[in-house]
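Next up is a structure, given as structure tokens.
Selected chains only, in their assembly positions.
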Amino acid sequence: MAKGYIKIDRDRCKGCHLCIDVCPRKVIEVSKELNKTGYAPAQFIEKPEDGKGCTACTMCAVVCPDLAIEVYRAK
Amino acid sequence: MPSEKKLMRGSDTLAEAAVRAGCRFFSGYPITPQNELPEYLSWRLPQAGGTFIQAESELSAINMVLGAAATGARALTSSSSPGVSLKQEGISYLAGQELPAVVANMMRGGPGLGNIAASAADYFQATRGGGHGDYRTPVLAPAGCQELAELTFLAFDLADKYRTPVMLLGDGLIGQVMEPVVFPDPIDPADLPPKDYILDGCAGRAPRAIFSMLLGQQGELYKHNLHLQEKYEQITADEQRWEENLTEDADIIAVAYGTASRIAMSAVEELRAEGVKAGLFRPITLWPYPKQALRKLAQGGVKVAVFELSAGQMVEDVMLSVGERAEIHFYGIPGGVIPTPADVIDFLRSALKGDGKVGRRVEI
Amino acid sequence: MLVRTQFAGFGGQGVLLMGYVLSNGAMLKGLNVTFFPSYGAEMRGGTANCMVTLSDKKIASPVGSQADILVAMNGPSLDKFEPTVAKGGLIVLNQSLIKWGPKRQDVEVFSVPLVDLAREAGSERAANMVMIGAVCAKRDLLPLEDVVKGMQAAMKGKDKFFALNTKGIQRGFTFAQTGK
Amino acid sequence: MSAPAAEKIFGRPESLKDVATHYCPGCGHSVAHRLVAECLDEMGLREKTIGVPPVGCAVLAYNYFNFDMVEAPHGRALAVATGIKRVRPDSFVLTYQGDGDLAAIGTAETIHAANRGELISCIFINNAIYGMTGGQMAPTTIIGEVTTTTPGGREAKAHGSPIDISRMLAVCEGAVYIERCTLNSFKGIKQAKKAIRKCFQVQVDGLGFGLVELLSPCPTNMKMSPKQAWQWIDNQMMKTYPLGLIKDTTGYEDK
């Protein structure tokens, strides 16, 4: 099971997609729907195909310019 | 041969007109709302064999212009309100050293950082000299792109003729608006009259010095100031420019310049369409102020309605022109909000009625 | 004749270009014209707008108390500028993005399914050209060929877009004239 | 996606208000804001802090930072900060300046504040461009970089060379800590945060002037995607501005 997960604030996200680039697990993708401000936000892939998922490594959150990501570690 | 008609932004118009007027040196520092001007000149001037320098500050920019002017080049700098405040010392030096240069101010909302919308709150600074000492600079206030092109030529001519810095006073709207422009014939700097005071190395002549410090105990500075004042009187006598619109039979005459005059003219047109006898007096030179021309209109019970994009600055010149010969009303919008013709219509109506609802009566 | 058109939308929607195309077309046709764009920090946050004024007489103010035509490319723009439209004026909507209509009852509303029409013309990227064509046709601002000329002048040097853009403009004209 | 027994390990620092910023997507300012806020939180400085954002894209920083702030005229941040720090030596005073602000119009203020050894921490956002005014050449713009005032790319002869103000400041006795970091990678951001903390410590310990230069992406004016802007920093900008410690006379044990 995934060791962690992230929450992305859709409407804070500005669609820079840097989180997508850095995520080692490739568990973030571009949302198909635009958000309120008109950006294509990032969205978390809760159940990735390879079944591995987020490690709570925080890389996405650290690079996110807009503090749109919170990271949680499963206890 | 004049250029073909082209839709051009105000800032670009000023830039292109400067090059065509023989300007071969520009130095400036970015500031909204006039960035397009240096951006345009950054490629256009080198193309014309001139120099474009993005200076490290407005201070440096005005002083680079001082150096360029001292060597005889037609030189331009441009900025917007806070940046122009920083140039005041340099402008005072240019005036004191009697060096020609053109300084453009695309005014924005103030004070402080303010905002970047069109404003006209630097009238005092421009017309009374924001710098130190007894100097004045001719101030030209275009109301549209075509006029801006023409006044840019005039600015360089006046600067050379009187050996003085000249201000082109625009604002965020004039800088950004696009209108069709036809440029006058370009001037080759080589065809301009030679200047006998410039520095180009003393080969074959005595060395020259350009300076503004006059420490002598014989009142050298005093004499220099009398000379400057004579020059300013000459300019006052010869260089007043203005436009009158529908003033002959008017019951109320709006007085406005630059962007405000455009808005006011729309108001006047709409009022005329309703049968109200409104007119517009538009100063083109803010210094020298077209005092006598305005005074001549202030008679027979006409009301004078001053409209400014400021809290009330030009109104002092109107008061000094009109005195008690006519009722003067004032309406001002400070702080970078662009009013609409409807606002001015309300003002003119209120002034006509004298109900004090929009604007206020001012008295000496 | 004096017509003020307000264009408004997102930064990426080519709002200023629409105004610029119209202005160039009008100038080439011999009209007087002023084009006043929003600029600088106003444009941060992704919104853009401009006002184009056309007249056969000298134009006094480049900004008007009211707009005769509002071209709203997205919802927020409609909200912001709806109140500034003159009674009896025209609001042209980008139907592909604006799902609700204006609240005003005293204006004409003209909805244009921009994305669909642009796709038909060849690419979604021609949406703004469709729009300018539709607006010009709807209120007879300029004939088709002048809009095309205006587009070419406005995009000088970018000839590769001329064909697509012309198609877009044509599509807009057709839609305005035929309703489809 | 709520998990009952999960621990939040990354969230918003208290020194940053919970509002959206006006910065463009992928802008380095946003990241730098967060790092500053995190360090202030961690060091317990928020309530003592007075920040000085001068004009530049970050002029509105007072809308985002959750502590006292005063806007400085363009270029004058360190003069304003000097006035503050001298009157309130117990406050923690920081400036947050762009490259145009710090290294062009504010050159004199920067150098003399450093030279006086003012007890101020300076966060220096080097994005090699004038962001706010729309992409004109900055003093730090690198050779060949296209800007709106160097349409053919910056050339040393006509426009001067990119200025290395951090190395110049290192000549000042009063400057005790200067480090150059970058915001274009996870690792870079981590290191930047360390440097900011150290810089703040320098002020807390009363040692002198500290500055952290942050290479920062401005995708908007580079006309690049955020990712491209990151790459450009790696491939181009770092050649002119190599990362690393530039000066350290703090005597701190290594970190």
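The letters A, B, C and D name the chains in turn, as written, and every chain counts its residues from 1.
What we mean here is this: contacts are C-beta pairs under 8 Å (C-beta built on N, C-alpha and C of every residue); 3 or more make two chains touch, one makes a residue touch a chain.
Note that this is a predicted model, so its numbers are computed, not measured.
Each kind of chain appears once in the view, while the complete assembly in this file is A x2, B x2, C x2, D x2.
Here is the rule we use: only the chains that are shown with their structure count from here on.
Of the two chain pairs examined here, B-D and A-D, the one linked by more C-beta pairs in contact is A-D. With each centre defined as the average position of its C-alpha atoms, the distance from chain B to chain D rounds to 38 Å. Averaging Cα coordinates per chain places chain A and chain D 26 Å apart. In terms of their C-alpha centroids, the spacing between chain A and chain B amounts to 55 Å.
Looking at chain D, one finds that residues 24, 132-134 touch two or more other chains. For chain B, the set of residues that touch two or more other chains comprises 32. Against chain D, in their complex, chain B makes its touches with residues 29-32, 35, 38-39, 42-43, 46, 52, 54, 56-58, 82, 112-113.
Residue ranges on chain C touching chain B, taken from their complex, read 20, 23-24, 27, 32-37, 39-42, 60-66, 153. Those residues of chain D that touch chain B in the complex are listed here as 55, 59, 71, 73-75, 100, 104-105, 107, 130, 132-134, 136-137, 139, 148-152, 158-159.
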